[in-house]
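What follows is part of the complex, with its chains left where they were.
Chains here go by letter, A and B, matching the order in which they are written, and residues are numbered from 1 within each.
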Amino acid sequence: MTSPTTPVRIALIGSGRIGQVHALSIHRAEGAVLQVVADPFVSGAEQVVARFGGRATTDALEAITADDVDAVVVASPTPTHVDLIAACLDAGKPVLCEKPIDLDITRVDGLRARAASASSVPVALGFNRRFDPHFAELHRRVTAGEVGPLEQLTITSRDPAPAPEDYIKVSGGIFRDMTIHDFDTARWFVPDVVAVTAVGLRQFSDVIAKHDDFDGAIVTLVGAGGQSVTITNSRHCAAGYDQRLEATGPLGTLSVGNVTDTLVRSSNGTSGDAGAAFQTFFLERYSQAYSAELEAFLVAVRGGEMTSPGYEDGRAALLLADAAGVSAREGRTVRVDLTA
Amino acid sequence: MTSPTTPVRIALIGSGRIGQVHALSIHRAEGAVLQVVADPFVSGAEQVVARFGGRATTDALEAITADDVDAVVVASPTPTHVDLIAACLDAGKPVLCEKPIDLDITRVDGLRARAASASSVPVALGFNRRFDPHFAELHRRVTAGEVGPLEQLTITSRDPAPAPEDYIKVSGGIFRDMTIHDFDTARWFVPDVVAVTAVGLRQFSDVIAKHDDFDGAIVTLVGAGGQSVTITNSRHCAAGYDQRLEATGPLGTLSVGNVTDTLVRSSNGTSGDAGAAFQTFFLERYSQAYSAELEAFLVAVRGGEMTSPGYEDGRAALLLADAAGVSAREGRTVRVDLTA
């Protein structure tokens, strides 16, 4: 670990879109420095290094084990996550890994014991929504009791447009690919979900239907305390990336609507008090969240409190996704035990 | 039928809270007059008559069959509805009857054929939400294609506080008593519902649980066209009567938030741009709807288009309520055929 005054030296694995986002967050953080960027396509790593400093490599393991690296950020493709987290655990290097851990629960379970036993090495999962300042403020106020014990949580989560067919094919299906974020948001408020009732929708995409997947879903979770969480998903949304949250308890309701790039509002002969359409997609909507996610990880790296979602959270989200798949296909509520 | 220039003479059955609302609507309508008010507790009828004119009686049948009565508004207790509608059909008098037709589908089905065959006698059901100007405008714009083919409808519907235990006992349960309004709203947009998935909630009321009822519910309906309707219910809400509607299709989203008594907004050291809490309950929230509901009924009475929900709509809402009860208790999706 490093002292507060020494910058944390970070290895970044992956230099794609998300990798570049993390590189920018590292550049902007006061107490971090980008030490090495690893990507098998080394030109991508080199471009990141040209903007933000550090050295480029094609070898992720070399980067993870390097002496001048204090911590690792994994932004490579999903199938590499389990092995890279394992390598970080071996090297004793704190790791912030993009979600999901894996699409296959057996692979996730394979590393589970080691991740748990190596509890002194922080393993943070990139469920970025927990770090959105607006959602986090809502969570803080719910936790502080402002609405009383939470009763009903409503998550609206619509993508602007479907991913290309090549991605849909390997995505693992809507529940493991898209709803998984919402499952983590749900568990942020209601960790102990006990029942999953999912309705899969086929509303607009023949391509998605062809791959036996859903283009929308309505999921109802129930927590051990009787709380309900309702998730509304769609793979398209005309106004942009629709990301809303609403929490209700006996004392009131707290909500967060869509964030827009501008607060300018317009009134004219057609409409009144019109705002901007929603932000385009996650890179815009969660830009602040990516920075805050890194800052929280840096606190844990320096030995402070670990507030990031961890390995067990990544596993629980996947379990809920699998349960939702069963529920939607069989038309029945599925009971789950996330603690087993 | 009456000519446009002759006021429609109306018999009002029932002088309780809802009866008084209808009496006021009749008073304010330009083309209607309150002719007779019937209530077994005649003093209630007399008070209404003192305010708005007409004569009082204890005998509903006498009022319905009176020669100087053109149409009937039924605002008496639910168990009387089927018989009173039947009496109106016998007398050939158009009737606007408060919902529900009955809590028992067999009683509803018993009158179904006659209600259908007497199609020249308008039977309007008091699903007032269809006449709320804001919901009606949203419906008009969805029907006009503004969002494209409807994909996802979201209904939020929370009562301010539970009814007294004496009422809960005989209410027929949350789905037949409370959600029934939302089922009708759902069918207003998606008439041909084919699947009902309901999750019953027990979140705060031991009294309601004692009567084997739910104090909240999340219901997902699917229409023949693949549309989803999500209903969020609670028997309490700190901010008042929570009544919202949101419709999404490929071209956009239309929504109606809560109506407030005042548009005054406040900013101070504690909060910014704060509006009023929601309106207290249905008498306030749907005051305009009650008037519009009567106006629409008057159009049908005068031989114009029947735009009000009718007997079949009342029956369909009850069928959905019964299906939701089965779904919630058995933890499975229930298929329905409203056309059978």
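Couple of notes before you dig in:
The rule is simple: a contact is a pair of C-beta atoms (placed from the backbone, for glycine too) under 8 Å apart; a residue touches a chain by one contact, two chains touch by 3 or more.
In this text, all values refer to a predicted model and were calculated from it rather than measured experimentally.
The total count of identical chains across the complete complex in this file is 4, with 2 shown in place.
As a convention for this text, only the chains that are shown with their structure count from here on.
Note on chain A versus chain B: their Cα superposition corresponds to a rotation of 180 degrees, in steps of 5.
Each chain gets a centre from the mean of its Cα atoms; for chain A and chain B, those two points are 42 Å apart.
By the touch rule above, chain A contacts chain B in their complex via residues 147, 151-152, 154, 156, 158, 195, 197, 199, 201-204, 216, 218, 220, 222, 226-228, 230, 232, 234, 236-239, 242, 248-253, 331-333.
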